[in-house]
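Structure first, commentary second.
Removed: one protein chain of the complex. Kept in place: all other protein chains.
Chain naming follows the written order as A, B, C, D, E, F, G, H and I, and within any one chain the residues start at number 1.
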Amino acid sequence: MVELEVFDNPRPERDYTITHVNPEFTSVCPKTGLPDFGTITLEYVPDELCVELKSLKYYYLDFRDKGIFYEAVTNQILDDLVKAVKPRYMKVTGQFSTRGGLHSVITVEHMSS
Amino acid sequence: MVELEVFDNPRPERDYTITHVNPEFTSVCPKTGLPDFGTITLEYVPDELCVELKSLKYYYLDFRDKGIFYEAVTNQILDDLVKAVKPRYMKVTGQFSTRGGLHSVITVEHMSS
Amino acid sequence: MVELEVFDNPRPERDYTITHVNPEFTSVCPKTGLPDFGTITLEYVPDELCVELKSLKYYYLDFRDKGIFYEAVTNQILDDLVKAVKPRYMKVTGQFSTRGGLHSVITVEHMSS
Amino acid sequence: MVELEVFDNPRPERDYTITHVNPEFTSVCPKTGLPDFGTITLEYVPDELCVELKSLKYYYLDFRDKGIFYEAVTNQILDDLVKAVKPRYMKVTGQFSTRGGLHSVITVEHMSS
Amino acid sequence: MVELEVFDNPRPERDYTITHVNPEFTSVCPKTGLPDFGTITLEYVPDELCVELKSLKYYYLDFRDKGIFYEAVTNQILDDLVKAVKPRYMKVTGQFSTRGGLHSVITVEHMSS
Amino acid sequence: MVELEVFDNPRPERDYTITHVNPEFTSVCPKTGLPDFGTITLEYVPDELCVELKSLKYYYLDFRDKGIFYEAVTNQILDDLVKAVKPRYMKVTGQFSTRGGLHSVITVEHMSS
Amino acid sequence: MVELEVFDNPRPERDYTITHVNPEFTSVCPKTGLPDFGTITLEYVPDELCVELKSLKYYYLDFRDKGIFYEAVTNQILDDLVKAVKPRYMKVTGQFSTRGGLHSVITVEHMSS
Amino acid sequence: MVELEVFDNPRPERDYTITHVNPEFTSVCPKTGLPDFGTITLEYVPDELCVELKSLKYYYLDFRDKGIFYEAVTNQILDDLVKAVKPRYMKVTGQFSTRGGLHSVITVEHMSS
Amino acid sequence: MVELEVFDNPRPERDYTITHVNPEFTSVCPKTGLPDFGTITLEYVPDELCVELKSLKYYYLDFRDKGIFYEAVTNQILDDLVKAVKPRYMKVTGQFSTRGGLHSVITVEHMSS
Partner (left out) sequence: MVELEVFDNPRPERDYTITHVNPEFTSVCPKTGLPDFGTITLEYVPDELCVELKSLKYYYLDFRDKGIFYEAVTNQILDDLVKAVKPRYMKVTGQFSTRGGLHSVITVEHMSS
């Protein structure tokens, strides 16, 4: 798997919010083998670390050929990013385009304990 | 009636939100016999189960020839989905197109006790 | 005056929200005699009764030739509908189009005691 | 009937275009007796005369209680304005709001011969 | 089949344009048996006759249970309306919602010879 | 100074909200002498009195030739209206158009004690 | 009157188009004494000269206290700019905000002979 | 390569236009190896044949792993579809998302000789 | 560094909000040396001082040639403005345009203790 790179938070003493939006996410439906398309929005309050933008891009590209459902992929992105960045708070939103006349949004949050 | 299929929630230990939007809902007005059109938005926090997208689509298609009022259909969709999915929280919003110059929105919620 | 018809709430045991939007409201300015135009949005949580859509339309049409100010008409619509429907909660919003370069919005609420 | 007032075109030696848009037009459907709502757009190239804005407003208000179909009203507005203003060119567009799920646009032109 | 009713054009001596938009068209895909949804726009220059709006609505409703492809249905609507209305010019545009990630528009014209 | 006229609140026993939006506000920058343009939104909960719409318009027109900064004008409008209307609550928002590449919004509130 | 300054067209050997949009135009209605607001769009093909942007701004500001009708002001702006710039082609469009429920657009063109 | 399937044009005696829009096109940049994303719009006047929608979808999917430039891919799609459908007229438009701060559109046409 | 000028708050006895939006912010990416573009929104509740608009503009211009990351620049703008204005509350939001297919938003807040 592509490794998520991190860098030191320039203001760890302050709570603030970083959002990165990827409108070009694509993976594969494990049932039909057809591609899914969506927008992944990552929002987090950093603790000691921030995610490096270019490695985040390559991390998303790695899903291009993976067969995975909407609910699972959104949860996995949150888990991978929580593990790499150890944020105070993180939210991942996956907005997926129309399939069979319906479109879907999955929203997953993590709060550091 | 079309059966709503479910699958196991991939992260039951975490509260998160799933939204499915159907902009192609149609039923029949029991008073005039004329078709009604609307958008049904289903939003829920799953417990052990998630609703399978294709069976949800067929469930909605089943209303195509049914005579039912706005208030009744929105409540029935919530009741049927609560029964099938047993969610921690669920909301159904029905936005219906213009009839006699007025358009309507019905919003119904369920909180697991 | 046109009578507001009601029907039995299909789910009185549940709190839920019904919204009817009328973008074709018109009355008359009592000062100038000129017509006013606006959008009336009715939002309520029903108790035992729901307002019937067609009678609501005719109720609104009845203001076409009445001379009445923005503040008064929005309050009167709330009073008439509270009296007919006896809701748990009701809100009426009147958005009125530009007069003398200004446009106006009046929002009135009722909470059952 | 309300009289359309005119004033002298300030530049009769030049062809140019004047457009007046009325988003608050209302008349009555002769079939159902219910009000119709629409936007009337008047566009013309003046010859010797221009239509005075306030009298145009009162002219439109005069349809408030008239029973008349979309096709007829759009043609009549063109005829009345051509008669009063004697323009080099004139176009009237009536955009009418949703009735029975359909909305309609009527466009009528006059070219001075 | 539902009959298209017509009425006499109020200004047959003038070329002008009538447009009726139906955003609530639905038919059935003959291949999958699943409903299709779309917006049908009818634009025409009347000769002696205009199409009556209510009968046009019922004509469209008649496709609700018919299995027919996009290209065929748009052409058939044009043929049926040309036959009933005998216009100087007519255009039918069918905009159909997303199927398999693609959405489609079919545009068909008729010019009286 | 133009006097703000008031009229009796038709429902003083009920808390409700009145909003008047003026997208045609203009004053003069005291530094450059150049005109400023903006939208002033007045929102309030009336007590015994409501502001009369026409006098409000003339009150705003009175700033056309006054040299005054964004922060000062928004506060002054609130002060003048609080003094005239004695509302339970009032908010004034001034949105000012681009100057030197930046545009600005000032929001001021008053709560009756 | 404010003088319109010009500078040498950097490419007089080529036909090209320059557009300047002023969304902050205001003048006074000669009938009511009330201010009018609008957007003035100037579009031209320069010959030997181009209009200098800052002097154009001051030229527009000069109308702030002038009483002049929509039709007259749009024609005068064209005349003044044609005189100062001597363009191959010029068009002035005045879009004026709502008065008495109607809004207006005036479009005037000049072609060098 | 995926084969483009065709079916008989239901109205070959009439010139009309068919448009299919694919907002989910993706290929690979041959220079960087990174994915490109875009919307491909196919518009054509059929002669004897129409392209079948599902095979068109699979044809587009076939570019998912191909390295090809914007200019080349838009031209190739036109060539392949002209060969399969032999239309009277065909246009392909590729709108590609932002790369290095720029976004691009390629438009290619074919006219049967 | 460019100095931020301040002026006395005209209503220090009242809590209110001032927002200045700069859609023309640009700095340089320290990694690639390429320019970054964004919109900086400054929102604050003044105490004794307000920031002067022209000096704020020049302060932003000073970043045009500086190499600095999104997270760092948003935090630095907040720190510099807090130091100069000593506000009761301040928020800086940086919305940055697409880089490598992703776009980003950084939001930083300060609360006077």
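Some points to look at:
Here, contacts are C-beta pairs under 8 Å (C-beta built on N, C-alpha and C of every residue); 3 or more make two chains touch, one makes a residue touch a chain.
Quantities reported herein were computed from a predicted structural model and do not represent experimental measurements.
Per the touch definition above, the residue from G:Cys50, G:Leu78, G:Val92 or G:Ile106 contacting the chain not shown is G:Cys50.
What chain I contributes to its contact with the hidden chain is residues 23-24, 26, 34-35, 37, 61, 64, 97.
For chain H, the residues touching the chain absent from view are 69-72, 74-75, 99-109.
Remark: the residues of chain F touching the chain excluded from display are 37, 97-98, 101.
Heads up, the rule we're going with is that only the chains that are shown with their structure count from here on.
Repeating the A-I interface with over half of its contact pairs identical by residue number, the matching pair from A-H, C-D or F-I is F-I.
Our note on geometry: chain C versus chain E, Cα centroid distance of 37 Å, whole angstroms. Computed from the mean C-alpha positions, the centre of chain D lies at a distance of 28 Å from the centre of chain G.
Counting partner chains per residue, chain G has residues 37, 97, 101 touching two or more of them.
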